[in-house]
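With one protein chain removed, the remaining protein chains of the complex are shown where they sit.
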Amino acid sequence: MSATQPSDIIYGRNGVAITKRTGRGGGYRNYEVHQRERVGESTEQIKPLQLISPEHLHDPYPLLEILREHYPFYRDWLANAYWVTRYNDVTSLFADDPNYETRSKRWYYGIENFGRDLREELPVLFAQADGMDTHAEPLAVELASQFAGRDGTDLATEFAARFPLELLTRVLDIPRDDRARFVERYWRMQRGMFWDPLAQQAGRDAITELTAYFEPLLETRRSAPGNDLVSTIANLELDDGPTTAADLVATLLEGDHETLHGGLANLWFLLLTHPEQLDLVRSERRLLKHAWFETLRHSTPVLSAQRFARHEVERFGKLIPEGALIVLSAAAANRDPRIFDAPDQFRVDRRDVCQREPRGMYRADGLAAGIAFGLGRPTRHPAVPEDRPRSLYALTRDAAVTASNVMLETFHEIRLSSKAEPTLQARRIWEMHTCWKLPATLTSS
Amino acid sequence: MAAAEDALRNAIDPREFDAPEFQRDPFPLYKKLRDHHPLYHDRFHNRWVISRYWDVDGAFQDNGSFDRAVYRPDGEYAFGSEHVFGPNILEYGNSDQHRWLRNMVAGQFVGNRLTGFLPIVNQIATELLDKIREQGEVELISQFTSQFPIRVISNMLGLPREDEDIFVGWYQALIAGLGFGGEHLMRGVAARNEMWDYLDPLMKERERNPGDDLLSRLVAAELDGERMSPEEIKGFVALLLAAGGDTTDKAIANMWFHMLYTRPDQLDDVKADPELWSNVFTEMMRYDPVVHAQFRHTTREVKLHDRIIPERAGIILYLGAGNRDERAFKNPDTFDIHRDDLHMGRENRSGRYKDGKPGHLGFGIGQHFCMGYAMARQEAVIACSQLAARLKNIRPKFADHEGISSPSIDSGGFRSPNELWLEFDA
Partner (left out) sequence: MKLKIDRDVCYCSGECYYNHPKLFKMDAEGFPEIVVLELTTEQHKLEAEQAVEVCPSAAISVEN
């Protein structure tokens, strides 16, 4: 029988002891690594089926805690994915573009070749920033005026869901009569990304309808541009040909509305269910910004993002296969007790959340930020402030804060309606975790 | 628009693969896959699904394009001394190493070696049936099928008969622990460790005094001047219990399920001619095999059905779907031990037969064709014929049965009934 002699041990690139085997070809490593990964940890505390259960959709945090504390790199064989749940691990993979690929929404939809995503073009970034900054407050005032005098308002549907899409219509300068139809189509397009074939078909139809709608508008604005995003896109000069309606629609698809929608809904859910926090914000208005950040940490609406390993790479003591699907859980990372003190508490005045726009690995001033995936990575455009458009992170923050501030100014009292039992919920797997019903009574100032 | 409506009706929601309905009855989804999505890109589960008979066969045969290893066979990393489970042939890809290890052991389960073990197989069946035959009824799985193959294997290994009940305990913990979901892994690992502690002195003894048993042969086996390491041998024994025990146990249960519930009319034929148990085994392996899926990775871009599968993509080959393909079998959804379009009897690793008929896909095909195929077949046929011969007037105890299903998918996808009660004249 062969025995392992000391001289047979060599050390591999990653410091792991290797028993030298001579004369035999590949294959051995496959099995060993696979087994170490499979068997090295007990997974008694969680079964993959739980991760698609209704309980988990309702409240993901208990299972995420189990993953984060016990199986920080978890092989979910059911979903054929790997879950990463600790803050430092999530942030490190999130920014690691060379090793981990982000796939576009169009890939998930199965329409990889549809249009070009123009979100990174400088003029687009400027136009979006101008649009959002210009229109956020007037739109919020308009919405708030509609709520005045009503018996009650559902802040989730009337405010949080409407504000982002209405804002988008202003940024695009959609003609007033077309706005409602645009919002319906946009919503249908975004919903179609998730697996249900009926919803997917409806989404594809919406994409077709939007493309047809924008074709004439794009041409009009090409020759007579305004300040809006459609005009900007129409007049972009790109190397590989003039912009088309498909490019515009692709860009809209890839854009994120969920963080603003879900963030606003979750923010108001948390404030109304923690009245002492709402009082604090009312008395110290600067804390509204902090409340937004704390919401994105405590109850982030977009729970996770997916990445695909570009190569086989060893991390977390395991070998990740090429092409592996990795789930980066923002929700788990945001409650990591290694980073945040009393992470399960919603506290707008906490001192351990970054209050400035995060850079790089999501830290500025040495503080961690709540991770919210929809807001992208720090811009790659020039670092000099005048040449750099405001980031989506800042734009979203300001839009949310502005709109919420208008609500606080317009209504000196905002309370949950008496029989309301609001809750956060993801309606289907991978969909955002937010409040879909938030009945409130608003008393005008 | 009719075409759009059709497309919608035939569209697949990938979450269906995780639903309990699929575990209970995968065949409708298989049909949708075969007919409308013969190459299905499941973006939810990050893999590609192949379901038609000849595409599954083609993938199994094409070692240049489809590899079993999860990791790149030519990759840089070479892990070594810290293996937990012990070397195990199941995880090898298409390599010389795989062929070496397989050739070392495959011969122990076919031909003369296998024939030499058959008396033991008969004896164990007899002993188990002796305990049952006065009862008038029996729950086949707990009292027979889950006992039978493990005792056969432990005898093949030459382990002492008086310790058989201990082995049954280890076996059950191993099965629970080594399922795909990693559930109860630590208990499985503990059982495996106990088993290995048990085997260590035995292996040393057999090296000094080799016997005729499988363990002695594994210890002494040599190929190209090299022997298996102790870890490799122990790993193989653990594999034998899992892959050789659990599957055969479920196969026997499935055969009886079909004879009692699916085609009780054909049970009469089999009672009259016990040679037909071979057909029951074959048709069971086609109609609803124990293992429905095998996994591969592409090693290069592969063109199939006008699409390109990228390199290093995960592939799932649904044997259970291929076996029900009308393109290979007539009336594929009918269980019929007399069908004339299926090669009956001993399977070939190649999946090709001189009678020109297609075989079932239940053992896979090609490089990684099930090594224990001959043994599984013999065991199942012997177990079933003895049962039928010794228990009179066998009939189902209950008129209804929930059917064959996968167990909780956390434990892996092996299909069999959860329980199977029989009555007979005591």
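A and B are the chain letters, set down in written order, and residue numbers restart from 1 in every chain.
The criterion applied here is as follows: contacts are C-beta pairs under 8 Å (C-beta built on N, C-alpha and C of every residue); 3 or more make two chains touch, one makes a residue touch a chain.
Just so we're clear, the structure is a prediction, and the values are computed from it rather than from any experiment.
**Student:** Any idea which chains on screen the missing one touches?
**Tutor:** Even though it is not drawn, that chain still touches B.
**Student:** Give the residue, chosen from B:R99, B:R133, B:R327 or B:H401, that touches the chain omitted from the document.
**Tutor:** Final answer for the missing-chain contact: B:R99.
**Student:** Can you tell me which of B:T126, B:T334 or B:S350 touches the chain that was removed from the display?
**Tutor:** For the chain that is not drawn, the touching residue is B:S350.
**Student:** Could I get the residues of subunit B that touch the absent chain, sorted low to high?
**Tutor:** 61, 63, 99, 102-103, 107, 110-111, 348-354, 366-367, 369
Heads up, the rule we're going with is that only the chains that are shown with their structure count from here on.
**Student:** State, to the nearest whole Å, the distance from the C-alpha centre of subunit A to the C-alpha centre of subunit B.
**Tutor:** Each chain's C-alpha centroid was found; their separation is 43 Å.
**Student:** Where on subunit A does subunit B make contact in their complex?
**Tutor:** Its residues touching subunit B are 1-2, 4, 9, 12-14, 16-21, 23-36, 38-44, 47-49, 52, 75, 77-81, 107-108, 110, 195-198, 200-201, 308, 312, 314, 319, 321-325, 429.
**Student:** For subunit B, which residues count as touching subunit A in their complex?
**Tutor:** Spelled out, the residues of subunit B in touch with subunit A are 4, 7-8, 11-15, 18, 41, 43-47, 69-85, 87-93, 95-98, 100, 180-186, 189, 207, 219, 226-227, 229-230, 297, 310, 312-314, 408-410.
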